[in-house]
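Every protein chain of the complex appears in place save one, which is left out.
Coming up: subunit A.
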Amino acid sequence: MSAVRPLRRGINLLGSKSLSQPTSIVANGSTLLPRQLTSPLHRGLRTPTAARPFLRVSSVSSPNGGVRFASSAAPSGPLRQTQLYDLHLARGAKMVPFAGFDMPLQYSDLSHVESHKWTREKASLFDVSHMVQHELSGPGAIELLMKVTPSSLDKLGHNQSTLSCLLEEGTGGIIDDTVITRRTDETFYFVTNAGRRDEDLAFLEAEISAYKQAHGADSIKWSILEDRALVALQGPLAAEVLQSYVHGSGPETDLSTLYFGNCRELHLTLPDGSRTPHPLLISRTGYTGEDGFEISIPTAGSPSLPAQVTELLLTNADQVRLAGLAARDSLRLEAGMCLYGHDISTAQTPPGASLGWVVGKDRRDPATANFNGASAILPQLASPAKTLSQRRVGFTVEKGSPAREGAVIVDINDESRTPVGIITSGLPSPTLGGTNIAMGYVKQGLHKKGTEVGILVRNKLRKATVTGMPWVESKFYRGKA
């Protein structure tokens, strides 16, 4: 039983495990970052699965032999701390290395499952300050962004945002996923993954400098907003709680007109009655499937502002609690959302990752499409059955051991158990009473809803059914249609 299973035994018992993979996701020929999604992880008791970096560099580039915790941003150096590090410790956080940062996995007041359910029923506050916040402005900003992403950014109104992907030139492989907000005609705010920091910055640097060469040094100004913290307030009570702290009056302070995918700069009222020294950039978005906000907090001249805002939002412990990476991972999977480095990588194009919808409708004409990888991506959108050998789908797995990352999918009718796919994320869903859910790539033809497949978990065959995602209905606040 264990012969096929090279156990990762960092601290032993609880190294979570996966099979040594004979299969991998079909690559698209990306050469920029050769990677395999499924190389064995190294996790110990103190660094369980949920602590895996939401974004992560493959072991190929890891100097410490497959330890994928540390992102490439800090593979071996000291871990970075967010502006809320002291607050995490004071609040009983269990800290784990994640994407080069020392980040909270969970807090002492709630177990992982309790924290997960708290988010679905009330509201949770997540520190996501490790993520990379960018501002890109200038007359060339939109042209540059519409080269490196397939999104119709020119159709966004001011303070509207969209989920997008940074695409590799030529292959169209996903370098990272990102949310891009158009602040003004020529100013964009976007957030990328901490675990992809080095790759993203190198990629953007090269693209921007090439653009400047052609269009002049003043055509684009790019800055990384290092001095900003970022917190996510997520859950059904998020709006009510945040509204109670919004400073001032007037229509712009009414969060009921701030819809999903939109943002606004607002001040909050601090406990002494004063307003925050800076306005906060409040975006109605998130990574849990719940209604909620991501709040970008400037620190210039007021380094304690992130902690002050966090403490403020945590005022009523019956409504808002801190939540860590563990709950974040299970919440996002229930919502069917991808985790870079696990569910997507440079080996996939957006259509290959079933994210074809990020390609703007008006950017699909081969005659005019000019984004990176358009020539690879457009045929995949036009005739997926002919061009894509694998599809990313959801699975519901029979009762018993959950199918987790690295588990091999087989054709249930095939005695020889030839691999037909691989699981990239999976766990027992806390919201669904422990029903095993999983996301993965399966051979074209076996990807239709209702198809029964087998998944090998610790060498035992588990029956699974291809299921539509999300498993838990998203509750984004879109206003009344």
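As a convention for this text, a contact is a pair of C-beta atoms (placed from the backbone, for glycine too) under 8 Å apart; a residue touches a chain by one contact, two chains touch by 3 or more; residues count from 1.
Basically, contacts and distances are computed from a predicted model.
Asks: The complex lacks one chain in this depiction; which UniProt name from "TBC1 domain family member 10A-like protein", "Glycine cleavage system H protein", "Origin recognition complex subunit 2" or "AAA+ ATPase domain-containing protein" does that chain carry?
Replies: Per the UniProt record, that chain is "Glycine cleavage system H protein".
Asks: In the full complex, which of A:Thr82, A:Gln106 or A:Thr192 touches the chain missing from this view?
Replies: Reading the full complex, the residue touching the unseen chain is A:Gln106.
Asks: Considering the whole complex, which of A:Pro139, A:Gly248, A:Pro366 or A:Gly434 touches the chain not shown?
Replies: Per the contact definition at the top, the residue touching the missing chain is A:Gly434.
Asks: So that we can see where the missing chain sits, which residues of subunit A does it touch?
Replies: 1-2, 7, 9, 11-17, 43, 45-46, 48-51, 94, 106, 111-113, 116, 326, 329-330, 400-402, 404, 427-428, 430, 434, 458
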